[in-house]
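Note that one protein chain is taken out, while the other chains of the complex remain in position.
Which chain is which? They are A and B, in the order written, and residues in each are numbered from 1.
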Amino acid sequence: MSKLIQAAHLFYDYLIRDENDNVMATEPALSDFSLEIEQGSFVCLLGHNGSGKSTFAKLINAMNLPKEGTVLVAGMDTRNEDSLLDIRMKAGMVFQNPDNQIISNVVEEDVAFGPENIGIPTDEILRRVDEALHKVGMNAYRLKSPNQLSGGQKQRVAIAGIVAMRPECIILDEPTAMLDPTGRRDVLEAVHELNKKEGITIILITHYMEEAVDADRIVVMEHGKIAKDSSGRLMDDTPREIFSRVEDLKRLQLTVPVITELGHELKQAGIPLPDGILTRDEFVQELKKLRK
Amino acid sequence: MSIRAEHLSYIYNEGTVMETYAVRDISFEIADGSFVGLIGHTGSGKSTLIQHLNGLMKPSRGTVYYNDEDIFAEGYDLKRLRGHVGLVFQYPEYQLFEEDVLTDVMFGPKNMGLSEEEARKRAVEALHQVGIEDEVFVRSPFELSGGQKRRVAVAGVIAMEPAVLILDEPTAGLDPEGRREILGMVSRLHRERQMTVILVSHSMDDVAEYADRIMVLNHGELAYFDTPREVFRHHKELETFGLSAPEITYLAAELADAGFDIDRDISTVEEAKAEILRIMGS
Partner (left out) sequence: MIRDITIGQYYPVDSVIHRLDPRTKLAGTMVFLMSLFVTSSPVGYILATLVLAGCIRLSRVPFKFITRGLRAILVILLLSVSFNIFLTPGEPIFRLGFLKVTKEGLLLAGFMALRLVYLVIGSSLMTLTTTPTQLTDGLERSLRFLNRFGVPVHDIAMMMSIALRFIPILVEETDKIMKAQTARGADFDSGNLIQRAKAMIPLLVPLFVSAFRRASDLALAMEARCYHGGEGRTKMHPLQYEHRDRVAYILMLVYLLVMIATRFIRIPVL
(Lines give C-alpha, C1' and ligand atoms only; values in the text may rest on other atoms or scores of the structure.)
Protein backbone atom coordinates (compact mmCIF):
# COMPACT_ATOMS: atom_id res chain seq x y z
CA MET A 1 0.00 0.00 0.00
CA SER A 2 1.23 3.48 -0.73
CA LYS A 3 1.62 6.21 1.82
CA LEU A 4 -1.03 8.85 1.39
CA ILE A 5 0.18 11.11 4.14
CA GLN A 6 3.78 11.46 5.17
CA ALA A 7 4.52 13.76 8.06
CA ALA A 8 8.13 13.99 9.12
CA HIS A 9 9.64 15.69 12.16
CA LEU A 10 6.91 18.24 12.62
CA PHE A 11 7.22 21.08 15.05
CA TYR A 12 4.41 23.51 15.66
CA ASP A 13 4.00 26.15 18.34
CA TYR A 14 0.94 27.98 19.46
CA LEU A 15 1.60 31.64 19.89
CA ILE A 16 0.08 33.32 22.89
CA ARG A 17 -0.44 36.98 22.15
CA ASP A 18 -1.02 39.91 24.47
CA GLU A 19 -3.60 42.62 23.88
CA ASN A 20 -1.42 44.42 21.37
CA ASP A 21 -0.96 41.25 19.34
CA ASN A 22 2.67 40.87 20.32
CA VAL A 23 3.77 37.32 20.91
CA MET A 24 4.02 36.80 24.66
CA ALA A 25 4.88 33.15 24.78
CA THR A 26 4.84 30.04 22.70
CA GLU A 27 3.46 26.69 23.61
CA PRO A 28 4.65 23.65 21.71
CA ALA A 29 1.75 21.72 20.23
CA LEU A 30 3.80 19.29 18.19
CA SER A 31 7.41 18.41 18.79
CA ASP A 32 9.27 16.13 16.43
CA PHE A 33 6.09 14.41 15.39
CA SER A 34 6.31 11.90 12.53
CA LEU A 35 3.52 9.78 11.14
CA GLU A 36 2.81 8.02 7.87
CA ILE A 37 -0.65 6.98 6.88
CA GLU A 38 -1.43 4.24 4.37
CA GLN A 39 -3.87 4.80 1.57
CA GLY A 40 -7.25 3.25 2.34
CA SER A 41 -6.68 2.73 6.05
CA PHE A 42 -8.92 3.74 8.95
CA VAL A 43 -6.78 5.46 11.54
CA CYS A 44 -8.04 6.59 14.89
CA LEU A 45 -6.14 9.44 16.49
CA LEU A 46 -6.70 9.55 20.24
CA GLY A 47 -5.51 11.76 23.03
CA HIS A 48 -6.86 14.16 25.60
CA ASN A 49 -7.46 17.85 24.91
CA GLY A 50 -4.25 19.67 24.14
CA SER A 51 -2.33 16.55 23.14
CA GLY A 52 -1.82 17.93 19.62
CA LYS A 53 -4.39 15.90 17.65
CA SER A 54 -6.25 18.83 16.11
CA THR A 55 -3.03 20.69 15.43
CA PHE A 56 -1.79 17.78 13.37
CA ALA A 57 -5.13 17.58 11.54
CA LYS A 58 -4.86 21.20 10.47
CA LEU A 59 -1.34 20.65 9.17
CA ILE A 60 -2.52 17.85 6.89
CA ASN A 61 -4.74 20.00 4.70
CA ALA A 62 -2.56 23.07 4.92
CA MET A 63 -4.85 25.08 7.15
CA ASN A 64 -1.65 25.68 9.10
CA LEU A 65 1.94 25.17 8.11
CA PRO A 66 4.53 23.46 10.33
CA LYS A 67 7.30 25.52 11.91
CA GLU A 68 9.69 22.74 11.02
CA GLY A 69 9.33 19.47 9.18
CA THR A 70 7.28 18.55 6.15
CA VAL A 71 3.85 17.19 5.41
CA LEU A 72 3.29 15.42 2.10
CA VAL A 73 -0.23 14.64 0.96
CA ALA A 74 -0.20 12.23 -1.98
CA GLY A 75 3.32 13.45 -2.60
CA MET A 76 2.42 17.15 -2.54
CA ASP A 77 4.17 19.38 -0.05
CA THR A 78 1.71 21.48 1.97
CA ARG A 79 4.16 24.38 1.83
CA ASN A 80 3.74 24.63 -1.90
CA GLU A 81 1.06 27.27 -2.48
CA ASP A 82 0.30 26.05 -5.98
CA SER A 83 -0.96 22.71 -4.74
CA LEU A 84 -3.07 24.21 -1.95
CA LEU A 85 -6.44 23.54 -3.57
CA ASP A 86 -5.36 20.10 -4.72
CA ILE A 87 -4.33 19.18 -1.21
CA ARG A 88 -7.59 20.41 0.27
CA MET A 89 -9.50 18.49 -2.36
CA LYS A 90 -7.58 15.31 -1.60
CA ALA A 91 -7.75 15.68 2.18
CA GLY A 92 -11.13 17.01 3.25
CA MET A 93 -11.92 17.95 6.80
CA VAL A 94 -15.02 17.63 8.99
CA PHE A 95 -15.17 19.64 12.20
CA GLN A 96 -16.73 19.24 15.63
CA ASN A 97 -19.56 21.74 15.62
CA PRO A 98 -22.25 20.68 13.14
CA ASP A 99 -23.77 24.16 12.91
CA ASN A 100 -20.58 26.05 12.21
CA GLN A 101 -19.53 24.24 9.05
CA ILE A 102 -22.71 24.28 7.02
CA ILE A 103 -22.70 27.28 4.75
CA SER A 104 -25.87 27.10 2.67
CA ASN A 105 -29.53 27.25 3.51
CA VAL A 106 -30.41 24.12 1.58
CA VAL A 107 -28.78 20.71 2.10
CA GLU A 108 -27.96 20.05 -1.56
CA GLU A 109 -26.53 23.53 -2.02
CA ASP A 110 -24.22 22.94 0.88
CA VAL A 111 -22.98 19.67 -0.53
CA ALA A 112 -22.34 21.49 -3.80
CA PHE A 113 -20.30 24.21 -2.12
CA GLY A 114 -16.93 22.44 -2.39
CA PRO A 115 -17.32 21.30 -6.02
CA GLU A 116 -18.49 24.81 -6.94
CA ASN A 117 -15.37 26.28 -5.38
CA ILE A 118 -13.07 24.11 -7.45
CA GLY A 119 -14.92 24.91 -10.65
CA ILE A 120 -16.57 21.57 -11.45
CA PRO A 121 -19.03 21.83 -14.38
CA THR A 122 -22.72 21.99 -13.53
CA ASP A 123 -23.79 18.52 -14.73
CA GLU A 124 -20.92 16.94 -12.88
CA ILE A 125 -21.80 18.80 -9.66
CA LEU A 126 -25.36 17.51 -9.81
CA ARG A 127 -24.09 13.98 -10.26
CA ARG A 128 -21.60 14.27 -7.42
CA VAL A 129 -24.11 15.83 -5.01
CA ASP A 130 -26.55 13.07 -5.75
CA GLU A 131 -23.91 10.42 -5.22
CA ALA A 132 -22.52 11.99 -2.04
CA LEU A 133 -25.92 12.35 -0.41
CA HIS A 134 -26.73 8.73 -1.17
CA LYS A 135 -23.44 7.54 0.28
CA VAL A 136 -24.15 9.13 3.66
CA GLY A 137 -27.83 8.21 3.60
CA MET A 138 -29.10 11.79 3.48
CA ASN A 139 -30.73 11.85 0.08
CA ALA A 140 -34.23 12.18 1.53
CA TYR A 141 -33.21 15.52 3.10
CA ARG A 142 -31.84 17.00 -0.09
CA LEU A 143 -34.09 20.05 -0.20
CA LYS A 144 -34.38 20.61 3.55
CA SER A 145 -32.92 23.50 5.46
CA PRO A 146 -29.99 22.50 7.69
CA ASN A 147 -31.87 24.10 10.58
CA GLN A 148 -34.43 21.32 10.38
CA LEU A 149 -31.85 18.56 10.83
CA SER A 150 -30.53 16.85 13.95
CA GLY A 151 -26.85 17.14 14.87
CA GLY A 152 -26.03 13.72 13.45
CA GLN A 153 -27.78 14.54 10.19
CA LYS A 154 -25.92 17.84 9.90
CA GLN A 155 -22.61 16.03 10.37
CA ARG A 156 -23.53 13.59 7.63
CA VAL A 157 -24.33 16.53 5.34
CA ALA A 158 -20.91 17.97 6.17
CA ILE A 159 -19.33 14.63 5.29
CA ALA A 160 -21.27 14.53 2.02
CA GLY A 161 -19.90 18.00 1.26
CA ILE A 162 -16.39 16.56 1.48
CA VAL A 163 -17.27 13.35 -0.40
CA ALA A 164 -18.56 15.45 -3.29
CA MET A 165 -15.01 16.72 -3.80
CA ARG A 166 -13.89 13.09 -4.37
CA PRO A 167 -11.23 13.11 -1.66
CA GLU A 168 -8.61 10.45 -1.04
CA CYS A 169 -8.81 11.08 2.64
CA ILE A 170 -11.24 12.55 5.17
CA ILE A 171 -10.02 13.93 8.46
CA LEU A 172 -12.74 14.11 11.08
CA ASP A 173 -11.91 16.27 14.09
CA GLU A 174 -14.11 15.00 16.93
CA PRO A 175 -17.16 14.76 14.69
CA THR A 176 -19.31 13.10 17.35
CA ALA A 177 -18.41 15.15 20.42
CA MET A 178 -21.60 17.20 20.27
CA LEU A 179 -23.98 14.43 19.19
CA ASP A 180 -26.41 12.15 21.00
CA PRO A 181 -25.84 8.36 20.85
CA THR A 182 -28.06 7.90 17.79
CA GLY A 183 -26.27 10.67 15.92
CA ARG A 184 -22.90 9.25 16.90
CA ARG A 185 -23.81 5.82 15.63
CA ASP A 186 -25.11 7.12 12.30
CA VAL A 187 -22.05 9.27 11.68
CA LEU A 188 -19.64 6.43 12.49
CA GLU A 189 -21.56 4.03 10.30
CA ALA A 190 -21.38 6.46 7.39
CA VAL A 191 -17.64 6.94 7.90
CA HIS A 192 -16.92 3.20 8.06
CA GLU A 193 -19.02 2.66 4.97
CA LEU A 194 -16.99 5.25 3.04
CA ASN A 195 -13.80 3.57 4.12
CA LYS A 196 -14.92 0.07 3.18
CA LYS A 197 -16.88 0.73 0.01
CA GLU A 198 -15.10 3.72 -1.46
CA GLY A 199 -11.67 3.04 -0.08
CA ILE A 200 -11.42 6.55 1.32
CA THR A 201 -8.69 6.89 3.93
CA ILE A 202 -10.19 7.97 7.25
CA ILE A 203 -8.42 9.80 10.04
CA LEU A 204 -10.83 9.92 12.95
CA ILE A 205 -9.88 12.13 15.85
CA THR A 206 -11.85 11.30 18.96
CA HIS A 207 -11.93 11.04 22.74
CA TYR A 208 -14.13 7.99 22.68
CA MET A 209 -12.19 4.74 22.86
CA GLU A 210 -15.36 2.90 21.79
CA GLU A 211 -15.07 4.58 18.40
CA ALA A 212 -11.57 3.22 17.98
CA VAL A 213 -12.58 -0.41 18.41
CA ASP A 214 -13.11 -0.97 14.68
CA ALA A 215 -10.13 1.04 13.45
CA ASP A 216 -7.26 -0.52 11.48
CA ARG A 217 -4.80 1.45 13.44
CA ILE A 218 -4.78 3.48 16.63
CA VAL A 219 -2.41 6.31 17.35
CA VAL A 220 -2.44 7.82 20.82
CA MET A 221 -0.92 11.27 21.21
CA GLU A 222 0.48 12.96 24.28
CA HIS A 223 2.37 16.26 24.55
CA GLY A 224 2.62 16.63 20.78
CA LYS A 225 4.23 13.24 20.36
CA ILE A 226 3.10 9.72 19.66
CA ALA A 227 2.53 7.88 22.90
CA LYS A 228 1.22 4.71 21.32
CA ASP A 229 0.91 3.52 17.76
CA SER A 230 -0.51 0.21 16.70
CA SER A 231 1.37 0.18 13.40
CA GLY A 232 4.32 -1.62 14.95
CA ARG A 233 7.03 0.99 15.02
CA LEU A 234 6.57 1.17 18.74
CA MET A 235 6.05 -1.85 20.92
CA ASP A 236 2.32 -2.23 20.42
CA ASP A 237 1.28 -4.44 17.61
CA THR A 238 -2.46 -4.27 17.15
CA PRO A 239 -5.29 -2.05 18.25
CA ARG A 240 -6.20 -4.85 20.63
CA GLU A 241 -2.87 -4.62 22.36
CA ILE A 242 -3.33 -0.94 22.88
CA PHE A 243 -6.68 -1.64 24.47
CA SER A 244 -5.11 -4.26 26.67
CA ARG A 245 -2.98 -1.62 28.37
CA VAL A 246 -5.78 -0.26 30.50
CA GLU A 247 -3.52 1.36 33.06
CA ASP A 248 -1.48 3.12 30.39
CA LEU A 249 -4.58 4.46 28.72
CA LYS A 250 -5.91 5.79 31.99
CA ARG A 251 -2.65 7.54 32.57
CA LEU A 252 -3.05 9.11 29.13
CA GLN A 253 -6.45 10.36 30.31
CA LEU A 254 -8.41 8.06 28.06
CA THR A 255 -11.20 5.77 29.10
CA VAL A 256 -11.45 2.22 27.89
CA PRO A 257 -14.78 0.67 26.86
CA VAL A 258 -16.64 -0.68 29.91
CA ILE A 259 -16.33 -4.28 28.73
CA THR A 260 -12.55 -3.91 28.47
CA GLU A 261 -12.51 -2.27 31.85
CA LEU A 262 -14.54 -5.09 33.41
CA GLY A 263 -12.22 -7.69 31.88
CA HIS A 264 -9.24 -5.83 33.29
CA GLU A 265 -10.75 -5.57 36.76
CA LEU A 266 -11.59 -9.27 36.80
CA LYS A 267 -8.14 -10.20 35.67
CA GLN A 268 -6.68 -8.19 38.52
CA ALA A 269 -9.03 -9.99 40.88
CA GLY A 270 -7.58 -13.30 39.73
CA ILE A 271 -9.86 -14.44 36.91
CA PRO A 272 -7.52 -15.54 34.09
CA LEU A 273 -9.15 -13.59 31.27
CA PRO A 274 -7.02 -12.41 28.32
CA ASP A 275 -6.13 -8.73 27.98
CA GLY A 276 -7.97 -6.35 25.72
CA ILE A 277 -11.44 -7.87 25.42
CA LEU A 278 -13.34 -5.40 23.28
CA THR A 279 -16.87 -6.71 22.78
CA ARG A 280 -19.58 -8.39 24.80
CA ASP A 281 -19.50 -11.39 22.51
CA GLU A 282 -15.79 -11.94 23.09
CA PHE A 283 -16.36 -11.57 26.80
CA VAL A 284 -19.07 -14.23 26.85
CA GLN A 285 -16.90 -16.59 24.78
CA GLU A 286 -13.89 -16.10 27.03
CA LEU A 287 -15.92 -16.68 30.17
CA LYS A 288 -17.41 -19.83 28.63
CA LYS A 289 -13.89 -21.16 28.02
CA LEU A 290 -13.08 -20.63 31.68
CA ARG A 291 -16.20 -22.45 32.81
CA LYS A 292 -15.20 -25.61 31.00
CA MET B 1 -38.94 19.35 51.24
CA SER B 2 -39.26 18.18 47.68
CA ILE B 3 -40.04 19.02 44.10
CA ARG B 4 -43.38 17.76 42.94
CA ALA B 5 -44.91 18.02 39.49
CA GLU B 6 -48.62 17.51 39.06
CA HIS B 7 -50.18 16.78 35.68
CA LEU B 8 -47.62 18.98 34.01
CA SER B 9 -48.17 19.62 30.30
CA TYR B 10 -46.54 22.04 27.95
CA ILE B 11 -48.20 22.54 24.60
CA TYR B 12 -46.78 24.38 21.61
CA ASN B 13 -49.21 26.22 19.32
CA GLU B 14 -52.16 25.26 21.47
CA GLY B 15 -55.50 25.34 19.69
CA THR B 16 -54.01 25.24 16.19
CA VAL B 17 -53.49 22.32 13.84
CA MET B 18 -49.81 22.43 14.74
CA GLU B 19 -50.55 21.70 18.40
CA THR B 20 -47.83 19.51 19.90
CA TYR B 21 -47.16 18.41 23.44
CA ALA B 22 -43.57 18.95 24.54
CA VAL B 23 -44.42 17.28 27.83
CA ARG B 24 -47.74 15.63 28.54
CA ASP B 25 -49.44 15.06 31.85
CA ILE B 26 -46.34 14.40 33.92
CA SER B 27 -46.56 13.83 37.66
CA PHE B 28 -43.75 12.87 40.02
CA GLU B 29 -42.15 13.70 43.30
CA ILE B 30 -38.43 13.97 43.81
CA ALA B 31 -37.47 13.42 47.41
CA ASP B 32 -34.87 15.53 49.11
CA GLY B 33 -31.31 14.33 48.75
CA SER B 34 -31.94 11.98 45.87
CA PHE B 35 -29.87 11.70 42.72
CA VAL B 36 -32.13 11.42 39.71
CA GLY B 37 -30.92 10.54 36.24
CA LEU B 38 -33.17 11.95 33.51
CA ILE B 39 -32.93 10.16 30.19
CA GLY B 40 -34.77 10.31 26.89
CA HIS B 41 -33.89 10.64 23.23
CA THR B 42 -33.33 14.07 21.70
CA GLY B 43 -36.64 15.91 21.57
CA SER B 44 -38.31 13.78 24.24
CA GLY B 45 -39.03 16.82 26.39
CA LYS B 46 -36.18 16.66 28.91
CA SER B 47 -35.11 20.27 28.47
CA THR B 48 -38.69 21.51 28.56
CA LEU B 49 -39.37 19.57 31.73
CA ILE B 50 -36.38 20.84 33.68
CA GLN B 51 -37.09 24.44 32.69
CA HIS B 52 -40.45 24.12 34.41
CA LEU B 53 -38.84 23.06 37.66
CA ASN B 54 -37.33 26.50 38.28
CA GLY B 55 -40.08 28.48 36.63
CA LEU B 56 -38.26 29.43 33.44
CA MET B 57 -41.15 27.98 31.46
CA LYS B 58 -44.76 28.18 32.45
CA PRO B 59 -46.84 25.03 32.02
CA SER B 60 -49.91 24.95 29.80
CA ARG B 61 -51.57 22.66 32.33
CA GLY B 62 -50.73 21.39 35.79
CA THR B 63 -48.13 22.87 38.08
CA VAL B 64 -44.97 22.36 40.10
CA TYR B 65 -44.71 22.45 43.88
CA TYR B 66 -41.50 23.30 45.66
CA ASN B 67 -41.70 22.58 49.38
CA ASP B 68 -45.45 22.22 48.94
CA GLU B 69 -45.81 25.71 47.49
CA ASP B 70 -47.19 26.16 43.99
CA ILE B 71 -44.39 27.95 42.15
CA PHE B 72 -46.74 29.24 39.45
CA ALA B 73 -49.18 30.75 41.94
CA GLU B 74 -49.74 34.52 41.84
CA GLY B 75 -47.06 36.37 43.75
CA TYR B 76 -44.66 33.44 44.19
CA ASP B 77 -41.09 34.72 44.20
CA LEU B 78 -39.56 32.94 41.21
CA LYS B 79 -36.29 34.78 41.54
CA ARG B 80 -35.80 33.35 45.02
CA LEU B 81 -36.80 29.90 43.75
CA ARG B 82 -34.01 30.06 41.17
CA GLY B 83 -31.56 30.39 44.02
CA HIS B 84 -32.95 27.20 45.55
CA VAL B 85 -33.35 25.23 42.34
CA GLY B 86 -30.16 25.81 40.37
CA LEU B 87 -30.20 24.98 36.68
CA VAL B 88 -27.02 24.42 34.69
CA PHE B 89 -27.79 24.59 30.98
CA GLN B 90 -26.13 22.61 28.23
CA TYR B 91 -22.75 24.11 27.27
CA PRO B 92 -22.99 26.52 30.24
CA GLU B 93 -19.61 28.07 29.38
CA TYR B 94 -21.43 30.03 26.67
CA GLN B 95 -22.97 32.26 29.35
CA LEU B 96 -19.71 33.45 30.86
CA PHE B 97 -19.38 37.18 30.36
CA GLU B 98 -17.41 38.94 33.10
CA GLU B 99 -13.85 40.13 32.90
CA ASP B 100 -12.56 37.66 35.44
CA VAL B 101 -13.58 34.28 36.75
CA LEU B 102 -14.41 35.35 40.30
CA THR B 103 -16.68 38.23 39.27
CA ASP B 104 -18.53 35.95 36.89
CA VAL B 105 -19.25 33.43 39.60
CA MET B 106 -20.42 36.27 41.89
CA PHE B 107 -23.13 37.21 39.38
CA GLY B 108 -25.68 34.73 40.74
CA PRO B 109 -25.20 35.45 44.44
CA LYS B 110 -25.33 39.22 43.78
CA ASN B 111 -28.59 38.83 41.87
CA MET B 112 -29.96 37.10 44.95
CA GLY B 113 -29.34 40.33 46.86
CA LEU B 114 -26.28 39.23 48.81
CA SER B 115 -23.64 41.76 49.78
CA GLU B 116 -20.46 42.04 47.73
CA GLU B 117 -18.54 40.44 50.57
CA GLU B 118 -20.93 37.53 51.04
CA ALA B 119 -21.14 36.98 47.28
CA ARG B 120 -17.36 36.86 47.08
CA LYS B 121 -17.17 34.35 49.92
CA ARG B 122 -19.66 32.09 48.20
CA ALA B 123 -17.97 32.42 44.83
CA VAL B 124 -14.59 31.47 46.28
CA GLU B 125 -16.14 28.49 48.00
CA ALA B 126 -17.96 27.37 44.86
CA LEU B 127 -14.82 27.70 42.76
CA HIS B 128 -12.86 25.59 45.22
CA GLN B 129 -15.63 23.05 45.16
CA VAL B 130 -15.34 22.64 41.39
CA GLY B 131 -11.56 22.43 41.67
CA ILE B 132 -10.53 25.83 40.33
CA GLU B 133 -7.36 27.13 41.97
CA ASP B 134 -6.97 30.64 43.37
CA GLU B 135 -4.55 31.84 40.70
CA VAL B 136 -7.23 31.30 38.05
CA PHE B 137 -9.72 33.61 39.83
CA VAL B 138 -8.35 36.79 38.25
CA ARG B 139 -8.04 35.38 34.75
CA SER B 140 -10.53 36.05 32.00
CA PRO B 141 -13.00 33.18 31.70
CA PHE B 142 -12.45 33.23 27.93
CA GLU B 143 -8.80 32.20 28.31
CA LEU B 144 -9.48 28.96 30.14
CA SER B 145 -9.49 25.46 28.74
CA GLY B 146 -12.81 23.88 27.78
CA GLY B 147 -13.04 21.78 30.93
CA GLN B 148 -12.13 24.73 33.18
CA LYS B 149 -14.71 27.00 31.54
CA ARG B 150 -17.35 24.38 32.10
CA ARG B 151 -16.43 24.06 35.78
CA VAL B 152 -16.43 27.84 36.29
CA ALA B 153 -19.89 28.00 34.72
CA VAL B 154 -21.16 25.28 37.05
CA ALA B 155 -19.62 27.17 39.97
CA GLY B 156 -21.71 30.16 38.91
CA VAL B 157 -24.81 28.17 39.78
CA ILE B 158 -23.41 26.37 42.82
CA ALA B 159 -22.45 29.73 44.35
CA MET B 160 -26.16 30.43 44.80
CA GLU B 161 -26.09 27.40 47.14
CA PRO B 162 -29.12 25.70 45.67
CA ALA B 163 -30.78 22.82 47.46
CA VAL B 164 -31.56 21.24 44.14
CA LEU B 165 -29.05 21.18 41.29
CA ILE B 166 -30.29 20.37 37.80
CA LEU B 167 -27.68 19.76 35.10
CA ASP B 168 -28.51 19.41 31.42
CA GLU B 169 -25.90 17.14 29.87
CA PRO B 170 -23.03 18.69 31.80
CA THR B 171 -20.40 16.50 30.13
CA ALA B 172 -21.37 17.13 26.50
CA GLY B 173 -18.35 17.80 24.30
CA LEU B 174 -15.73 17.26 27.01
CA ASP B 175 -12.84 14.81 26.88
CA PRO B 176 -12.82 11.83 29.27
CA GLU B 177 -10.79 13.73 31.88
CA GLY B 178 -13.23 16.65 31.73
CA ARG B 179 -16.19 14.30 32.01
CA ARG B 180 -14.69 12.53 34.99
CA GLU B 181 -14.02 15.85 36.76
CA ILE B 182 -17.55 17.14 36.27
CA LEU B 183 -19.28 13.93 37.32
CA GLY B 184 -16.94 13.52 40.29
CA MET B 185 -17.74 17.04 41.39
CA VAL B 186 -21.50 16.55 41.07
CA SER B 187 -21.32 13.33 43.01
CA ARG B 188 -19.29 15.07 45.73
CA LEU B 189 -21.82 17.89 46.03
CA HIS B 190 -24.54 15.30 46.35
CA ARG B 191 -22.70 13.37 49.06
CA GLU B 192 -21.17 16.19 51.05
CA ARG B 193 -23.86 18.83 50.80
CA GLN B 194 -26.84 16.51 50.50
CA MET B 195 -27.78 18.40 47.37
CA THR B 196 -30.64 16.93 45.39
CA VAL B 197 -29.33 16.31 41.89
CA ILE B 198 -31.20 15.91 38.62
CA LEU B 199 -28.76 14.87 35.91
CA VAL B 200 -29.85 14.89 32.28
CA SER B 201 -27.59 12.55 30.35
CA HIS B 202 -27.25 10.51 27.21
CA SER B 203 -24.76 8.17 28.81
CA MET B 204 -26.51 5.18 30.33
CA ASP B 205 -23.28 4.13 31.96
CA ASP B 206 -22.98 7.45 33.81
CA VAL B 207 -26.60 7.41 34.88
CA ALA B 208 -26.28 3.80 36.07
CA GLU B 209 -23.24 4.66 38.09
CA TYR B 210 -24.47 7.77 39.88
CA ALA B 211 -28.27 7.91 40.01
CA ASP B 212 -30.41 6.25 42.61
CA ARG B 213 -33.56 6.92 40.61
CA ILE B 214 -34.00 7.12 36.85
CA MET B 215 -36.68 9.08 35.06
CA VAL B 216 -37.32 8.12 31.44
CA LEU B 217 -39.15 10.42 29.06
CA ASN B 218 -40.53 9.25 25.75
CA HIS B 219 -42.28 11.67 23.39
CA GLY B 220 -43.03 14.01 26.28
CA GLU B 221 -44.52 11.35 28.52
CA LEU B 222 -43.07 9.91 31.68
CA ALA B 223 -42.35 6.29 30.78
CA TYR B 224 -40.51 5.16 33.92
CA PHE B 225 -39.48 6.65 37.23
CA ASP B 226 -37.79 4.00 39.29
CA THR B 227 -34.50 2.59 40.51
CA PRO B 228 -31.85 1.87 37.85
CA ARG B 229 -32.39 -1.84 38.38
CA GLU B 230 -36.08 -1.66 37.61
CA VAL B 231 -35.70 0.74 34.71
CA PHE B 232 -32.90 -1.12 32.95
CA ARG B 233 -34.81 -4.37 33.36
CA HIS B 234 -37.00 -2.89 30.60
CA HIS B 235 -34.12 -2.54 28.15
CA LYS B 236 -36.25 -3.87 25.30
CA GLU B 237 -38.79 -1.08 25.81
CA LEU B 238 -35.99 1.47 26.21
CA GLU B 239 -34.73 0.47 22.78
CA THR B 240 -38.10 1.24 21.23
CA PHE B 241 -37.69 4.74 22.74
CA GLY B 242 -34.40 5.13 20.90
CA LEU B 243 -32.49 4.53 24.15
CA SER B 244 -30.47 1.62 25.42
CA ALA B 245 -29.45 0.02 28.68
CA PRO B 246 -25.86 0.20 29.93
CA GLU B 247 -23.40 -2.20 28.27
CA ILE B 248 -23.12 -4.17 31.49
CA THR B 249 -26.86 -4.90 31.56
CA TYR B 250 -26.63 -6.33 28.05
CA LEU B 251 -23.56 -8.32 29.01
CA ALA B 252 -25.38 -9.77 32.03
CA ALA B 253 -28.30 -10.75 29.80
CA GLU B 254 -25.99 -12.42 27.30
CA LEU B 255 -24.15 -14.26 30.05
CA ALA B 256 -27.43 -15.41 31.55
CA ASP B 257 -28.57 -16.61 28.10
CA ALA B 258 -25.32 -18.53 27.77
CA GLY B 259 -26.23 -20.43 30.90
CA PHE B 260 -24.43 -18.44 33.57
CA ASP B 261 -26.26 -18.02 36.84
CA ILE B 262 -25.92 -14.24 36.86
CA ASP B 263 -28.24 -11.47 38.03
CA ARG B 264 -29.69 -9.99 34.83
CA ASP B 265 -30.48 -6.58 36.30
CA ILE B 266 -27.05 -5.24 37.11
CA SER B 267 -25.81 -2.12 35.37
CA THR B 268 -22.38 -1.09 36.66
CA VAL B 269 -18.85 -2.47 36.29
CA GLU B 270 -18.66 -2.85 40.05
CA GLU B 271 -21.82 -4.96 40.24
CA ALA B 272 -20.70 -7.06 37.30
CA LYS B 273 -17.32 -7.68 38.89
CA ALA B 274 -18.95 -8.85 42.12
CA GLU B 275 -21.41 -11.08 40.27
CA ILE B 276 -18.83 -12.70 38.01
CA LEU B 277 -16.45 -13.26 40.90
CA ARG B 278 -19.34 -14.93 42.74
CA ILE B 279 -20.33 -17.24 39.87
CA MET B 280 -16.77 -18.06 38.86
CA GLY B 281 -15.69 -18.56 42.44
CA SER B 282 -18.07 -21.41 43.10
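Convention: contacts are C-beta pairs under 8 Å (C-beta built on N, C-alpha and C of every residue); 3 or more make two chains touch, one makes a residue touch a chain.
Model, not experiment: these values are computed from the prediction.
K.L.:
For the full complex, which residue in B:Q95, B:S187, B:T227 or B:S244 touches the chain that was left out?
P.N.:
Touching the chain that is not displayed is residue B:Q95.
K.L.:
Quick one: say which of A:T26, A:N117, A:Q268 or A:Q285 touches the chain that got left out.
P.N.:
Result: among the candidates, A:N117 touches the missing chain.
K.L.:
Just one of B:G37, B:P59, B:G86 or B:P246 touches the chain that is missing; which is it?
P.N.:
In the complete complex, the chain left out is touched by residue B:G86.
K.L.:
May I ask which residue of A:D99, A:E189, A:E247 or A:D281 touches the chain that does not appear here?
P.N.:
A:D99
K.L.:
Pick out the residues on chain A that sit against the missing chain.
P.N.:
Spelled out for chain A, the touching residues are 61, 63, 85, 88-89, 92-93, 95, 97, 99-106, 108-109, 112-122, 125-126, 129, 143, 146-147, 158, 161-162, 165.
K.L.:
Under the stated touch rule, tell me which residues of chain B contact the chain that is not displayed.
P.N.:
12-13, 51, 54, 56, 79, 82-83, 86-87, 89, 92, 94-97, 107-108, 111-112, 142, 156-157, 160
One rule holds for everything that comes next: only the chains that are shown with their structure count from here on.
K.L.:
Using mean C-alpha positions as chain centres, tell me how far chain A is from chain B in Å, no decimals.
P.N.:
The computed centroid separation for chain A versus chain B comes out at 30 Å.
K.L.:
What part of chain B is in contact with chain A in the complex they form?
P.N.:
By the definition above, chain B touches chain A via 41-42, 145-147, 172-178, 180, 202, 205, 242, 244, 246-248, 250-251, 254-255, 258, 260, 269, 272-273, 276-277, 280.
K.L.:
Give every residue of chain A touching chain B within the complex, in rising order.
P.N.:
Residues of chain A touching chain B: 48-50, 96, 150-151, 177-178, 180-183, 207, 253-255, 257-259, 261-262, 265-266, 269, 271, 280-281, 283-284, 287-288, 290-291.
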